[in-house]
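Just dropping this structure here.
Note that this complex is displayed minus one protein chain, with the remaining chains in position.
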Amino acid sequence: MDFAAVCLMIVLAPLAAALVAGLGGRYVGRAGAHTVCIAGVAISFAGSAWILARMLGGAAVFNENVYTWGVSDGLAMNIGFLVDRLSALMMTVVSFVSLAVHVYTIGYMRDDPGYARFFAYISLFTFAMLMLVMSNNFLQLFFGWEGVGLVSYLLIGFWYKRPTAIFANYKAFIVNRIGDFAFIVAIAIIAAYMSSLDYTEVFQRIPRAIGHDLFLTPGEPSKVITVICVGLFIGAMGKSAQVPLHVWLPDSMEGPTPISALIHAATMVTAGIFMVARLSPLFEMSPDALHFIVVIGATTALFMGLLGLVNNDIKRVVAYSTLSQLGYMTAALGAGAYGAGIFHLMTHAFFKALLFLAAGSVIIAMHHEQDMRRMGGLRKYLPVTYWTCLVGALALIGFPGLSGFFSKDIIIEALHHSRTEGAGYAYWCALIGVFVTALYSFRLVFMTFHGRERMDEHTREHLHESPWVVTAPLIALAIPSIAIGWLTVGPVVFGDFFAGALAQAPDGPIVVLGEEFHGPAAFMLHAFGSPAVYLALAGVVAAWYLYLKRPELPDRIAARFSRTYRLLVNKYYFDWFNENVVAAGVRNFGTSLWKRGDETVIDGWLVNGSARAVAALSAAVRHVQSGYLYHYAFAMIIGLSLLLGWLLLRS
Amino acid sequence: MDVMPMILTMADVMPAAAEIFVAAAACVLLLVDALGGGRARGLAFVLAIAALAGAAWVSSTVGTDGRTVILWGHFVADPMGTVLKLFSYGAAALTLLYSREYLERRDLLKGEYLVLALCAVLGIQVIVSAGSFLSLYLGIEIMSLSLYAMVAFDRDDGVAAESAMKYFVLGAIASGALLYGISILYGVTGTFLIDGVAFAVAQGRAPDIGLLLGIAFIVVGVAFKFGAVPFHMWLPDVYHGAPTPVTLFVGSAPKIASFALAMRVLAEGLGGALDAWQDMLVVLAALSMAVGNLVAIAQTNIKRMLAYSTISHVGFILLGILAGNAAGYRAALFYTLTYVIMTTAAFGVVLWYSRKGFEADALDDYKGLNRRHPWFAFVMLLVMFGLAGVPPTVGFWAKLQVIAAVLDVRLTWLAAFAVLMSVIGAYYYLRVVKLMYFDEPVTAGQDESRFAVRLVLSLNGLAILALGLFPGYLLRLCEQVLR
Partner (left out) sequence: MLVAILFWAFSAVLVGAALGVILARNAVHSVLFLVLCFFNAAVLWLLIEAEFLAIVLVLVYVGAVMVLFLFVVMMLDVDIEALREGFARNAPLGALIALIVVVELAYVLWVRRLGVELPGETAPLAQGASNTAEIGAVLYTQYAYPFQLAAMVLLIAIVAAISLTMRRRPGLKAQDVSRQVSVDPAERVRLVSMPPEREP
């Protein structure tokens, strides 16, 4: 089998499945829809795994165009695939998580009337994400980028009869538009300066952009490469939910839980991280952009984690933890430790999907109750969910030996050693973040599974473990959450796994850390000498004390620090600001345009005016188109004589 | 001129095998119909389709990469000709397929109809492969005569007869103008052969004033066949008056012939005198786009609306031709081929929707189509998007290409005008979409058509989208045949 065929199969199988389930949902039925979609994604996964195996076996990088969509003014617009270890890893992670979610959905959405539609959406989502990941050029990247955005809009608003879901999907769509605008502007600048959209060619032509300045504001030159990188990163901020474009992500919990897992764990939100890593040769050229990235990432990591402390909705807590973890990844990228960012992305994909699905399992058991204040003591009713969730939480906080421990510790160390401006700030944010992460994670575990049973009688009577389609993916995800870090940290981060795929400064933090790395066991021992592990344990203990030992204490603290508490509950007033200042301002602006511009000028003068003009004109033409043969013949002769006369006069 | 031997061998006429095949098929069909009487209708229909398929096979078999001139220069076989012929067979076959039920219901499906249709195809083939003005003219007459008769085919319909009469008389005037132009060209260059005229023009042996006069008359003839303003008057009346299958026939394959006519005469024969005809075409194109789009807005009959839309599209095709370079011709070819695909689907939907006693030609008949027949409403939506030039469809690429071609020759104002006109045009195309999707249905109709028709019509509609998403193949094809 050749790579091109396998690549095509990987992307087209979910697309075909989506089309069958989406357009033919009525004919294939529910079982047909999920069979087709699962088969499609399974094909993708098998293909991705095969490619990853070949890549690990030392296969050469595959970079080929399969179709030229168009050529305009020398700028080729191709559909092509770039498969190296980075994309092979991403493909495998994406298709694996997607497969798990597909299976899980059978149980979760069993009674939903939009069953086939839902499967069509998630398969389509997988298609778009794979196109994004496998692309070898900016245009296809943008296609996948927008495809992912579109399907996420559809999925968040899946229950389109709920006003809150509609609000949330609008919000996600509009906030992403802001990022995408900067993204496409950056691509346009790339096309303008490098005359190509192909990654390889663009990387070769980077020198063309260096030394040029753009004047975004009069009199203040900005380096072209910095404008490109910041533009691309703003796109990533939208997709990967970085401050201040993070506001859509918590609201996106309005969608069904499998979507929360799919979007927030493996796919859409990691698109930004992946993109920055993929384009690392560009970012390496711009220290200013890296400075921007590391500050944004670290801020997100700490401050979004704090919000997880005050939320009571189980899914929202997980969502805020995702935000915070994305911040870690972004900070790693900003520090120049691209491998560490991708590594955390991978481990996070497993344990975050696990946490989401566990939360979903709890929600199913609780009959779609999501408020943790009405849970408690679920451990004995949902043993599988409890144990897998505990694994997820331990991985998330970086418990030594679990996957999250390796990835997060490397990021913290990388920040410590990074020479990017602002890395010091980022280091402290990351360290405090570890404590916060442990606190909110175990707050979730304790409030849900331990303590007093706070649900009503009716719910308690019906509590039972979820069906196997729900628990099987949980177990399947729990295993890599435990082991994947230990097994892969050496080769993936410090080995030459990503050699050639990611840019690497010769004195970058990974290189520095790599010199001290002597296998995972040694790394673990070494970590006991650093504060991160103790901060994590402190967080767990604090959670135990606050939520199990003295459950009345949190309320007292909230009352004591009411101002801080209000700030957190109101999410730093981002939403308030957006709704009352940004949205209102835009609305006022729009209204004035509508009243003055649209109604007066366009409707009044142009539309109605031109309609009147057209009506008058067509009346005139009707007069000419009289139906009389001799009129027609006459018109022809007149036309002939005029043409002739004009020609003769000209000659 | 006398390079050919006096005795023709089989090999000498092989490149014209497809023409001979179609002419023979028409005669066979005539005999089958005459001998079989009314019983052989079904057989005749199948034979007609088979004849077109056979012609396609012959054409693709004898088609060559290079340019072959036979029959003392009267016949030219080249890749462009092969492609244009193949598309004409396809368009004609689709037309017949879509028309069958309509004609059966109105008792119009007679052997003569099919014979005339095949003869029209023969005329198109002759025009496409014309190597001399003589064969060009005869091809036009073969095609036109068949079309006149087809327009009048429903003898009990007064409107159809009237429009056939108009078509006939105006066509005769246009033929007269064309013939006069050809005779003047013969006078100043001493040859009927297109290559000979091109040679004379290139050598500067043809005097300017005589050439100009000849070109002016020839452009009138070409403009009439296209239906460019101000030689368009027949078009709305004929489209409106003719039975819908004939409207479809007139609207599809003959457009390919018009393009071939323009290419053979203007690009190949008079390419050296570009300055003389470019400005004329600029005027014709601008007027066509303006009149076509503006007047289409006022129409309430979909056939008439599509007639004016045709006029506007002719303006766009002329844009490509008047650019006068390879890129422009290529763009015009692309536009013509895609336009034929789109217009075939458009009338295909009209035919599919019409019933006995219900012509489905008023715009109001399409109100709420989506409610009753969502799939064909979607096909019609694709067609309308395509005609309007909305991006995912192939219509966008077609417009983009011709406008780019015009920009290349520094006719910026014309390009801007074309863009403006396509914006205005979008209004009436999208109005159809609005009627279909947002209005309450007023007329009922059952889907009684055959499965094959529904399938082919669906594929026809989806082709508009598929070619829009993957235009590369067709673009490359146009590039290969027009180097």
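Letters A and B mark the chains in the order given here, with residues in each chain numbered from 1 onward.
One rule holds for everything that comes next: contacts are C-beta pairs under 8 Å (C-beta built on N, C-alpha and C of every residue); 3 or more make two chains touch, one makes a residue touch a chain.
Owing to the predicted nature of the structure, the values given are computational and were not obtained by experimental measurement.
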Query raised in the report: Which of B:Ser59, B:Thr82 or B:Ser146 touches the chain that is not shown?
Result: B:Ser146
Requested in this report: Based on the whole complex, identify which of B:Ala18, B:Val115, B:Ala286 or B:Val383 touches the chain you can't see.
Outcome: B:Val115
**Report entry** Identified contact with the non-displayed chain, of A:Gly29, A:Pro221, A:Gly609 or A:Gly645
**Finding:** A:Gly645
Report summary line: Had the left-out chain been drawn, it would touch subunit A at residues 630, 634, 637-638, 640-641, 644-645, 648
Report task. Since one chain isn't shown, list which residues of subunit B touch it in the complete complex. Result -> 1-2, 6, 8, 16, 23, 27, 30, 71-72, 74-75, 110, 112-113, 115-116, 119, 122, 126, 132, 134-135, 138-139, 141-142, 145-146, 148-149, 152-153, 155, 184, 187-188, 206-211, 213
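Basically, only the chains that are shown with their structure count from here on.
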Query raised in the report: Between subunit A and subunit B, what is the separation of their C-alpha centroids in Å?
Result: 50
Report task. Under the touch definition given earlier, write down the residues of subunit A that touch subunit B in their complex. Result -> 67-70, 614-615, 617-619, 621-622, 624-625, 627, 629, 631-633, 635-640, 643-644, 647-648, 650-651
Report summary line: Note: in the complex, subunit B contacts subunit A through residues 165-166, 169-170, 173-174, 177, 208-209, 212-213, 215-217, 219-220, 224, 230-231, 233-234, 236-237, 276, 279-280, 283, 291, 294-295, 297-298, 397, 470-472, 475
